[in-house]
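Please read through the structure below; I'll follow up with questions.
Missing here: one protein chain of the complex. Every other protein chain is in place.
Chain lettering (A, B and C) follows the sequence in which the chains are written, and residue indices restart at 1 in each chain.
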Amino acid sequence: MDELAIEVVADPDLEDPVLIEGLPGVGHVGALAADHLLEELDEQATLVRRIYSRAFPPQVSVEDGVASLTHTEVHAVSVPDARDMLVFTGDHQAQHGDGHYTLASAFLDVADEFDVSECYALGGVPTGELIDEYDVIGAVTDASMIDPLEDVGVEFRPDEPAGGIVGISGLLLGLGVQRGFEATCLMGETSGYLVDPKSARALLLVLESLLGFEISYESLDDRADDLEDVIGKIQEMESQAAMDVPSDDDLRYIG
Amino acid sequence: MDELAIEVVADPDLEDPVLIEGLPGVGHVGALAADHLLEELDEQATLVRRIYSRAFPPQVSVEDGVASLTHTEVHAVSVPDARDMLVFTGDHQAQHGDGHYTLASAFLDVADEFDVSECYALGGVPTGELIDEYDVIGAVTDASMIDPLEDVGVEFRPDEPAGGIVGISGLLLGLGVQRGFEATCLMGETSGYLVDPKSARALLLVLESLLGFEISYESLDDRADDLEDVIGKIQEMESQAAMDVPSDDDLRYIG
Amino acid sequence: MDELAIEVVADPDLEDPVLIEGLPGVGHVGALAADHLLEELDEQATLVRRIYSRAFPPQVSVEDGVASLTHTEVHAVSVPDARDMLVFTGDHQAQHGDGHYTLASAFLDVADEFDVSECYALGGVPTGELIDEYDVIGAVTDASMIDPLEDVGVEFRPDEPAGGIVGISGLLLGLGVQRGFEATCLMGETSGYLVDPKSARALLLVLESLLGFEISYESLDDRADDLEDVIGKIQEMESQAAMDVPSDDDLRYIG
Partner (left out) sequence: MDELAIEVVADPDLEDPVLIEGLPGVGHVGALAADHLLEELDEQATLVRRIYSRAFPPQVSVEDGVASLTHTEVHAVSVPDARDMLVFTGDHQAQHGDGHYTLASAFLDVADEFDVSECYALGGVPTGELIDEYDVIGAVTDASMIDPLEDVGVEFRPDEPAGGIVGISGLLLGLGVQRGFEATCLMGETSGYLVDPKSARALLLVLESLLGFEISYESLDDRADDLEDVIGKIQEMESQAAMDVPSDDDLRYIG
């Protein structure tokens, strides 16, 4: 197998689609959001590409006994009265710096084939503490793109994200602008300690406003409720621990 | 030396042989099984290929003072009334992700030369606890292959192996299916803490049923007995430790 | 994107310019010096090249919401009565050994385009203790270059820097000499524990003498004062700690 292999599964006609990328990262926020989007719109979704690469970990996943090589799936999603979408999902990012460049270039190649001009990279931004209000932070490839995003509630802050954006989401912007794409990174605030469905929901609400689709959040809310239970138990343990050895840093050490 | 160098040692005629891969991995199960198979059938085995690669660690092994460069050996094994076999063994897997792809491709190239259509990748699956009954878990490249494997006792479980299959065994399935091979991964359950000859024996019993050969397990049983002694001593130490500081997690920390 | 991409932004005529490199490294000394030089001379500076590379981390930085792919910037600086300069700055060095070679070669390629014959690589040399007098240590590509540098206060010591010079600064000398450049590494002494504007100032004073420009150090001095405050607090904590458990090694453990 070459460094990269793109399998063409289908080639539906799409009208001015947007690229949406949601691979695993901080708080699993981007992946949760893109996976939920596909689950809710699965009747309108068509698998169009499988992207294999040596940059992925050398590994297969196994479902019901059947193995499949690590890859990124690209689904076309066409919903009436909403923008067409090309949704990139998968279990892994590249394993090294050079591979991130290879994959981001491949994603933009697929986007080119479908005449995409706008990209949305989904991710999380770690705050280091539990979140009450789930803000969505934005980064763009051109300052003119900021106003319309602020209109739908995306926040732009002078010094965030402090460490820049690493991995596929960052490169979709960094390489995308060089190839003429308008690219936006939407980052849901998340503690950084836990998989965070609430942050994913905040991302999807922004996307709904931008792209015009409508989905249910029931299953995502169920996962969020399960998370609340976990957090509740952690806080309980914390307050009990606080009675023995006072500390306001305990939560900082949760995986 | 190039990235890959395949030395042709012999080219015997084989009849519809199956590929069997057993390189080091979890509990050393796959390597123990393949090595034992070759030891027991050494009079019917012929070395046919040596596979060298820069993806292996830069190292020689030394036996009786004579050095040999790290490589994978391929033996052809022809036993009357059993399927012919091409057995891949060696001391090392590739050292990085890209190298796993290179080696798996090379293995399948050799398989192609011998008109192989079926591959068996041998490995272990870690359970995190000592095993009473040594089950063999399966993963395949096509759902139609499951039934005949279940008939010889291989188990297929919805969510196992949970983390997928990493390394050469995984890629023989992931790349094999793309090249038209029927590939199966047989994984012996093992604690994951120790080299596990009993798990290797369970794998080989499945292979016997599938391929029709018959071998002795005496030397493997001897190694298993040695292991039992080690486990016995560990448990003894454990129960003594338990009298001081009770804990049922101690075993989790052994090598 | 290829391994390397050099974007031509402008091509001003320069007269016998010198290359000045200041990427992040020990005590951030080289980067502080080059960044300060550009800030002070920004009216005489023109961005001439952007150097992108897969050897950089796969990442964008974000300023006021707008992302830009990690790169090295090259500014041409022309000041009356001073040598013309080509100043290389950026937030990252290469992420692996091979990448350092790629980038150093690219820097020298750009230098060739502008007919550069002299290179100055700026960096810090760690002393392991707080500095009173900020000496600048030199290393050159030819012994004949030592005398004129000693005349402006650069020190050459038989056994320094003990571990050689690692990364882009080292390679500008090591590869530069092979391509006919006269290359000098100027290393400001620094504790190695903290970002060190005083050491950067010492470097710039040497460059002023060598190249004839004149700049203000006010903003660098402000940063140095902030640093002094930090050091003062550390020493205070140290002397208090010394009363409890005497130790003259405490400072060695500051991040």
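By our rule, contacts are C-beta pairs under 8 Å (C-beta built on N, C-alpha and C of every residue); 3 or more make two chains touch, one makes a residue touch a chain.
Every value quoted in this text rests on a predicted model; they were computed, and no experiment measured them.
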Among the chains presented, those that the missing one touches: B, C
Contact partner of the left-out chain, one of C:24, C:161 or C:192: C:161
Option from C:142, C:221 or C:236 whose C-beta touches the chain left out: C:142
Touching residues on chain C - with respect to the absent chain: 94, 97-98, 100-101, 104-105, 138-143, 146, 156-158, 160-161, 164-168, 170-171, 173-175, 177-178, 183, 185
Chain not shown, touching residues in chain B: 1, 54-62, 64-70, 95-96
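One rule holds in what follows: only the chains that are shown with their structure count from here on.
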Count of contact steps on the shortest path from chain B to chain C: 2
Most centrally placed chain - per-chain CA mean versus overall CA mean: A
Superposition rotation for chain A onto chain B, Cα-based, multiple of 5°: 90
Copies chain C and chain A - interface residue numbers shared by over half, same or different: different
Centroid spacing, where centroids are CA-atom means, of chain B and chain C in whole angstrom: 53
Euclidean distance of C-alpha centroids - chain A vs chain C, Å: 37
Multi-partner residues of chain C (at least 2 other chains): none
